[in-house]
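Missing here is one protein chain; the remaining ones are kept as they sit in the complex.
The block that comes next holds chain A.
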Amino acid sequence: MAAHSHHNEDHGHVGDIPKAQTKAIWKTFVILCVITAIEFAFAFMMEAGTLRNAIFIGLTILKAFYIVGEFMHLKHETKGLIWAILVPTILLCWLLVALLVEGTFYGDSVYNYFK
């Protein structure tokens, strides 16, 4: 009986559901679409090269900022959590750059040594 009356109570609450607040979500969606469109514009209208790659990487990080900040809600978490995620990620980027630069140098040295 107790469970049943609780069930009825739930139905009474249906009318109280607050209205959806989706403006910020759709705004983020539009921003992500625009950035992707800009990436395509650069892909077809600019010569390939270091500058174009730098623009691509910059725009990608901007997209990542919106996805992690807004969609994953990290922007609105506590400062401690933000840093706990951000610091290892920054170190990871450093690791990637270091591995690429050092690995490229090492690869070239070994290749030239046996040439």
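The working rule: a contact is a pair of C-beta atoms (placed from the backbone, for glycine too) under 8 Å apart; a residue touches a chain by one contact, two chains touch by 3 or more; residues count from 1.
We adopt the following convention: contacts and distances are computed from a predicted model.
For the chain that does not appear here, its UniProt entry gives the protein name "Cytochrome c oxidase subunit 3", which is one of "Heme exporter protein B", "Cytochrome c oxidase subunit 3", "Phosphonopyruvate decarboxylase" or "ABC transporter permease".
The chain not displayed touches chain A at residues 2, 10, 13, 17-18, 20-22, 25-26, 28-29, 32-33, 36, 39-40, 43-44, 48, 53, 56-57, 59-60, 63-64, 67-68, 70-72, 77-78, 80-81, 84-85, 88-89, 92, 95-96, 99-100, 103-104, 107, 111.
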